[in-house]
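Complex shown without one protein chain; remaining protein chains in place.
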C-alpha cells in the first residue's frame, strides 16, 4: 500500500515520467491556513540544480490543490495536492531498458509486476515522489506548533566537511553516500506506544520509505553496543523528565520522554553513478558493461534533509493527534 | 495499538507481573500442524538462566492454546496462545516505585497513562512479552517453507568475542550492549512494496518493537556513507538476479531481490545495571542515588537472537501471504 | 480478521467447544474503574435459560481478566477478558458431522478452511462468541458518559406481542425470527465521516457481525421508499439542530445530528429448528432427512438486545474517541 498514518494519513501516487505525482492527506484537521507559498521553502530545498552534486533536472514543483481547501483553509475533507512532471526526458531511459541498472529497482520491479511496470526513470519507484512527502511535511508542521525539526548532513563520503566529500566523488567521477542527522525539540512526553507503535518503530517505518536510506539509529545508536549500562542510562534530573545525557535519543520504552529526539540515517551513494558498470542484459542474456546517461545526483544525501524533516513531521503529527484523545480522558 | 501485520496479524497482551502474557495470531492459514513441542527450542533459546549474563528468572513458558487449534492443526480461526507468569517477585519492584529507573519506561509510562499503569517489573513494557513474539515466529516459520532465518551475536561490549565482552561487564559490575546480525536465505524475489511497505520499512517497524533495540542497518548499512556508488551497487550477474556483491542486503527499491537478506541491530546495554545510579525521586522531589535489586540480564543482547528471528519470520510470513495473491494473477 | 475498531479496537477469539472464548480490547483509555460485577447484568441478559424460547445451556460466564487491569482500574495496556466454556456437550454435534446443517456455517466453513475447521457446535462461527461482544460493550459504555443505549424486541414471528410470537413457534415445534430496535440518546453532533466511515456504515458493519442478523434500517428505513422528500426531510427547529421529526434516525450525511439515533435489525429464525429437515449428506452423497438434537433457542432474537446494545456502544466509543481529537483542534 502506498499510504501511511493512522489519523493523519497520506496516500502518494505517480511516476517519474507520468503526467504528475501527488498526494492525498486524509484526516487533516479543518481550519489550517494553507497556500502555495507555504510550500516554497521546503520544495526549493529538495530540488536539484542548486548545489554541486545535485541533478540539473528542474521542475516548477508548484503545488496544485485538487481538493480539501476552501477560502485558504483546510476543510477537514481529503486534501489533494498534485505536482506536474514537466521536465521529463524519457528517451534517456528507454534506451537502457534491456539492462536492469544495479542498485535500482529495475530488476525487482520487472519480476514483481510481471513487466507491466512503468520503467521510465524508475517509474513509481522514483525519488521524484519525495516531493509529495515534502508537501505532507509542510502540512504536518502546521499541526506541530512549538515543535522544531531540523535535519543536517553530518558526513559525506566519510568526510565531516560536505565540500570535501563531494569533491571526492567529483574527482572519482563516481557517486557517494552520506549521513543525515535529525533533531526535534519541543516534543511532549508520551508520544508512542509500547511495542509495535513505538516512536522508533513508526518513525523507522516512515523513514525507510525514503529511497536510498539503508540504516537508522536513535540517540547513541550503534555506539551503544560498546557502552556500559551505567553510562547509556540517562539519569533523570527533574520533575519534567529532563535527563543529564541523551543517549536514548529522547525515546524510552518506545515513548517520547520530553528530551530532544535525535536520530541519524545513512544514505547510500546514488545508484546512477557516471562510471561504467556491469549488469545482466536481458536481451543478450549475458553480463555486459554499460553506462547511465540520464540526469542524476552525485550524492543523493544532499537532497535528503528536507525529506527527512517532512517524514518526521508527518509521523509526529499523527502521534500528536492520537495523543490528544488520550490526554483528554485523563 | 498492540497489533502488527496485514494478513498474518498478531496481537500481544500481558504484563510482567500479571497472571499471563499472550498472543492472538489472526489470519494464520488453516491446516498447519502445530503442537507444544514446536515451541520448545526457540523458547528455551530466549529464556534466561542458561548463560552467564542472563537473568536467573525462570518460567516454564509452556504454550497454552486457547483457540484456533483442532486435532493438532490450525483451523483458520484466531490462534490464541497464553504463557503463565509463575515466577514473579513483585516486591522487588514495588519498593522502588518512587524512583523512575533511568533507561526504563517508568517515567514515561507514568506520564502517558496518568499513573494507572501496572508498574510492577515494567508492566506491559516488559521484555517478558517477547515470549509472545517468539511464539509468533514459531508459527510464521511454518508458512515460510524453504526459507532459513538465522541470527547471531557479532559483538558484545565492543568485543567480537562474546565471552570477552561479557567478562568486561562482569568485571565492571555493569551491564553492556551488543550487536546482532540476522540473515535470511531462500527468499523469493518481489516481497515488499515501493515506499511505505518496503521490506526495510516493515521489518524495521517490527524490529524496533523489541525492547532495547536502538538501531538497524541493512547490507553495508552505515558503512555505505563512505562508499562510492560504483562499489555499493551490486552488479547483477545472471537471469535469476544473483548479484556479485550484496551491499544492498538483499533489498533494492524496498523489494527483496532474491539474494540473502542481511541486517544488523544494535542492542543497548540492559538498563538495570547492578551499579548504583542517580534519578529523580518523585517522593522527595530531588535527585537521589539508588540501586536496582531485581533479577536482570547483564547483557540483554544475549537473548535477542531468537526474538529477532521470530519477528523477522512474522514479517516475512505476512509479505509471503500478500505476495501470493499477486503472483497468482500474473 | 477478527478485529474491529480504530482507536477502541477489539479482537475476539475462541470456539463453541474449545477451552474458552475471549476478547482483547486495545486502545481502552487508562483509569476506567472495572470489576467483575460490572459485567453481571448484561451477561445475564444475554444468557439462555431464563425465558421460554432460549437454550438451556448454562455458562457461568464469569469474566477472567488476563491483562490490562491493575488495582481495579484499566491501565491503558490491552485489556484481555476470557470466558471459560464449561458446559459443552460436543457429542451432540459430532454425530451430525456428515450432514452440513442448513442455515448454519457448516458447509461454507468446510469449503473455506479445507476441513480443518473446528466444527463442534459451530466452532468459531458460534453465537457463543457474542459473550465477548457483550463484554466489549460493558467497557465501551464506561467511555460513553451521558449516552443511553436501549434495545427492545418489537416483533417476534410477525406478532407485536413477544409471548404470542413465541407461542406460534412452540405450537409449530419450529423456530421463529424477530425484529429488534435500538435507540441511543445523548449523542453529540458530529460523530462519523462522509462516505466510508459514516455512522450507518460503521454501525452496520459491526451489527452484521452478530450472527443471524440479515437486515438493518435507520430511521424510517425501508418505509422511506414510499415517502415524499417533503415528509422525510426532518425540519431543523432550533440552533442545537433539534428536528421536528426523526425519519433520518439521527444521522444525516453519515454524521450524527444530535437527535435520537434509531435503527432496527431483523434476526432470522434460529437455524437449529427442532423440526426434521433435509440436507446433503457428505457421506452418502445424497439428500437426506435429519433432525438436530443439540440445545438451541427457539428464537435467537430474544438474546440479541444486549448484544446489539454492546456492539452499538463499542462503535460509538470508537467514534467518540476519534471525535475528541477533532474537537480539541477547533
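Chains: A, B and C, in written order; residue numbering restarts at 1 for each.
Following the convention adopted for this analysis, a residue touches a chain if its C-beta (ideal position, glycine included) is under 8 Å from a C-beta of that chain, and two chains touch if they have at least 3 such contacts.
Computed from a prediction, not measured in an experiment: that's the story for all the values here.
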item	value
Selected residue (touches chain absent from view) among C:139, C:248 or C:302	C:248
Sites on chain A contacted by the missing partner chain, in the whole complex	1-3, 9, 11-15, 18-22, 24, 26-27, 30-31, 65-68, 70, 73-80, 82, 112-114, 116-118, 123-124
Chain not shown, touching residues in chain B	6-7, 29-31, 76-77, 194, 321-322, 324-326, 328-330
Contacts of chain C with the absent chain, listed as residue ranges	1-4, 12, 100, 102-105, 107-109, 111-114, 122, 124-125, 129, 155-158, 169, 172, 174-179, 189-190, 193-198, 200-202, 204-206, 208-209, 211, 213-222, 224-239, 241, 243-244, 247-249, 252-257, 266-273, 275, 277-280, 282, 285, 287, 301, 326, 330
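Throughout what follows, only the chains that are shown with their structure count from here on.
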item	value
Geometric centre: closest chain by C-alpha means	B
Chain A and chain B, separation of their C-alpha mean positions in angstrom	25
Chain A and chain C: spacing of chain centres that average the CA atoms, whole Å	44
Intercentroid distance (Cα basis), chain C paired with chain B, Å	37
Sequence positions of chain A contacting 2 or more other chains	194, 326, 330
